[in-house]
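Just one protein chain is left out here, and the rest sit where they should.
Think of it as A and B in the order they're written, each chain with its own count starting at 1.
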């Protein structure tokens, strides 16, 4: 499979997955039609736009490439139309979100390397690509981001981005360097969600 | 009228209008003098700064051109001095806000085209110029942005920005391509406010 095409597919699939998760959250907060479309688009493209601004990819692809906007709008309208069904089935929504996480972390790290930045920038911005949109969604809906609170979410994105950088540096074949980190990030997120793996917290120390 | 001068006037008038709306909201939240000045400035210039960062206009005009800061500070001090009067008269505040919306949507779209970006970037960033400052204001005052919830606000900005792009692409005379979209956006916003036109919401479906 052509490498460029591979990354385009990965990127649009992630956009669709994240837009559904954004639209679901926005609808639950009683936003109007525009609000749902906007939150879906920001959840899907916010992380990528932040990444592009920070790597100097001007204008950000999330703004200039109509396929992202179209994908987010279709995903939002689909969520609205199929809502009672989406609502009852929290499973596929979480599945989509975990897929989006892996897809975006890998694509974000890949794009940062492509623009000539170092490994640290690629790993951090891979993670930003994956969690930035969700954090923007939560800030706009005025809640402390779940990203910062529960289960292994950002850490899975960080692991996926790091594995991408390692793979590209070690010269793995593109298909492996792409899908292996995606699968790893997705699995880590999905397992942590189902087994309630959480990172340690430190509140209410008995000794405090 | 000179085209550049026309856009400068449009831009500063929008700055003044938005700074008043920001200062009013900040004062209502009991912020101190600096907080009121900061929120007024961010409401007025935040959208434009975000646009400039995304089109590669470095440094953003909202930071480098002292006229924006001065305009925002004057508007904020005016709001503080005339507050009892501003508070009682919600009408002119809404009027100013609707004017700022039209002025900024058109100026933002115009500047994005000027920097050589495509129609989608111009339309989206015209809208960001118009609603970005207000969204930043609401995020900083920790409330879900009214932009996403009620009446036709962002949609009016989107329509104004889209009309600007169409006008400039079709070669309308600058005065028409400027004032017609401003008037259209302003009217749409103002009518929707007075007639309580809202976009559909989807909460609490009876069938859910």
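Some points to look at:
Operating definition for what follows: a contact is a pair of C-beta atoms (placed from the backbone, for glycine too) under 8 Å apart; a residue touches a chain by one contact, two chains touch by 3 or more.
This structure is a prediction, so every number in the text was calculated from the model and none was measured.
Touching the missing chain, out of B:83, B:115, B:172 or B:197, is residue B:83. Within the entire complex, the positions of chain A that touch the omitted partner chain are 53-56, 117-118, 120-121, 124-125, 135, 139, 142-145, 147-150, 152, 154-155, 198-203, 205, 207-208. On the side of chain B, touch with the chain left out of the figure occurs at residues 26-36, 38-39, 49, 53, 58-60, 63-66, 69, 80, 83-84, 87, 139-142.
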